[in-house]
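Missing here is one protein chain; the remaining ones are kept as they sit in the complex.
For reference, chains read A and B in written order, and residue numbers begin at 1 within each chain.
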Amino acid sequence: MAYLGQIRAIVWKDLLLELRTRERLVSMGAFAVLAAVLFNYAIDKTIVRPQDVAAGLIWMTIIFGGLLGVGRTFHLEAQNGAFQGVLMSPTPKDAVFLGKAISNFLLLYLVSLLVVAVFMLFFDLELGSSPTALALALGFGSLGFVSLGTLFAAVSSGTRMGETLLPVLVFPLLVPMVIYGVGATGRLLALRPVTEVAGSIRMLAAFAVMALGAGAFLFRFVLED
Amino acid sequence: MRHVRRRRSIGLNGPGVATLPEAASPSKTVSEVVIKATGLVREFGSVVAVAGIDLELGAGEFLTVFGPNGAGKSSLLGLLGGSARPTRGTVSVRGEELDFGVEGWRHRIGVLSHKSFLYSELTAAENLRFFGRLFGLTDLATRVPERLEQVGLTSRAHLMVSQLSHGMRQRLALARALLHDPDVVLLDEPYTGLDPSAAAVLRGVLTELKDGRRTVIMVTHNLGEGLHLASRVAIQVSGRFAWEGEVAELDAANFERFYHCVVEGRT
Partner (left out) sequence: MSGNGLRKGGVALTVLGLIGLLAVYWLAFFWVSTEIRQGVAQRIFYVHVPAAWTAFLAFGIAALTSAMYLWLRDERLDRAAVSAAEGGMVFGTIMLITGPLWGKIAWGTYWNWEPRLTLTLLLWFIFLGYFMVRSATDNPEKGKRFAAVVAIVGALDIPFIHLSVVWFRSLHPEPVVLKPEGPSLPGDMLILLLASVAVFQILFFGLFLFRYSIENVRGEVESRAREATVA
C-alpha cells in the first residue's frame, strides 16, 4: 500500500507542478492546434480527401507533440537536483517510473483528445462508428508511447545529446503503435464496424503492457549511477 | 574494534602533528556501529574516484571529511548515501548492507547538499509533504508544521521555494533531510554559498544534530566550521583517507597547517 501511496504522491506532484507552470500543457496544446493548421495547408484538397489521411495526421501530431512533452519529463526535476531527492528516498525505482509514466500519460491523453477535436473541427470529420473504441485506441496508444518515451527520456537526459537523441531511440520502436493506431482510427472514422478494429486495439493494449512493464523494470538500470 | 588509523607517517616534527600512540581506545561492540564501509572503491572507466576507504562510526559521532577538489569526497558521500553503486566494497547501516534491489535502508539516511533537492514551484509545506509521502510517513499533518517551526519557516510555509532566500532554502533543505528522522545524516558542502549569518544559523542547527542519537558525516572546505563541529576528522586525498582520527588528537590552532601538510605530503 505504501507503494501505491508513493506512486500517487509522484503523480500528484507532477500534476501540481504542471498546473502551476503550465509549461508542457500549453506548448503541447498549441502544437496540436498549429500542426493541424499547417496540415490544412499541406494537403491539396483537390487531390486528397482530408478524411482519408486524417487518421495518420492525427497520430503523427500526437507523436510529435508527445515527444515535446515527454522529452521535458526530467527537466523540472533536474532543477535543484530535486529528482535526486526522490531517488534517495525509499521509493522503488519502478514506482518512480510508474508515477512519471502515469502523469505523462494523463497529460498526453488530454492532448490527444484535443488533437482529435481540433482535427474534427478543421477537417470536418465525424466522430466515427464508436467513440469508445476511438478513446480506447488513443488511450492504449498514448500509454505505450509514454512508457517508451519516459524510459528513453531518462536515457537521453543522461547523455550529452539530450532530447535530440529521443526521436532516434523511440521512433523505430513506435512503428507498431502507428500501424495499429492509425489502422484502427482510420477505420473508425470511416464508419467501419468496431469488430474490424478489435484486433488492432488488442495489439495496442499488448504493446502498452509490454512498454509499461519493460519501462518499470529497466528504469532502475538507467537511473543508477 | 575502533582504532586510530594513520595512513603513513608524515615525518614532521612541527606543531600541529599529533603524537598519540596507536590504538588505546575502548572497543566498540557491533551493535553500536551505525554506519560501516569496507574497502569502498568507485571507478568510472579509467578514473578512480574512491580508491579504498574503510570507516566505522557509532551513534552521536560527527565525522568531517576535508580534502582538496578532486579528492573524491562527493563520490564517497554518494556511496555512503546509496546514490551511487560502489565498484567494490560494501556499505552497511545498522548492520544492513546497502543492497540496491531493496530500498528499505534509505529510511535511515538523510542527505543535505549544496543542491537543495527541492521543487521551486512547490511551496515549502508541499515539498515536505511530498517527500514525507515518499518516505511513507503517516503523521504529516502534525510533522510538517512541527519541522517547519524547528527551522523557523512557519510563516513561510505557503511560499514557493522560488520565493525563499538562499538561507531559507537551506533551512528547508535541512528540514527535508531530517524529516524522516534518519540515523545517518550526510552533509555535502552545506556551507557553500552561505553568508556568515546564514552559516551561523547552519552551525546552530548542526550543533543540535550532535544529540547523541544521530551519526553525521560532513564534507566541507570550511576548515573552521568543519573542525568545530567534528568528533572525528578525515582528510581525503586522491580517493583515500590520508589521515583519519579523533578531533582530540588535533591541535585546532594549527589545523590549517596540518591540513596542508597532509595534502601536499600525499601528492
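Operating definition for what follows: contacts are C-beta pairs under 8 Å (C-beta built on N, C-alpha and C of every residue); 3 or more make two chains touch, one makes a residue touch a chain.
Worth saying up front: this structure is predicted, and the values here are computed from it rather than measured.
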item	value
Per the touch definition above, residue among A:Ile10, A:Leu151 or A:Val197 touching the missing chain	A:Leu151
Among A:Val86, A:Leu134 or A:Leu165, the residue in touch with the chain that has been omitted	A:Leu165
For subunit A, the residues touching the chain missing from this view	148, 151, 155-156, 158-161, 165, 168-169, 171-173, 175-176, 179-180, 183, 203, 206-207, 210, 214, 218, 221-222, 224-225
Interface with the undisplayed chain - residues on subunit B	43-48, 51, 238-239
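Definition applied: only the chains that are shown with their structure count from here on.
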item	value
Whole-Å gap between the CA centroids of subunit A and subunit B	41
Sites on subunit B touched by subunit A in the complex	78, 81-85, 100, 103-107, 109, 111, 113, 115-122, 126, 130-131, 133-136, 161, 176
Residue numbers on subunit A that touch subunit B, as the complex places them	2, 5-6, 8-10, 13, 16-17, 20-21, 76, 79-82, 84-92, 220, 224-225
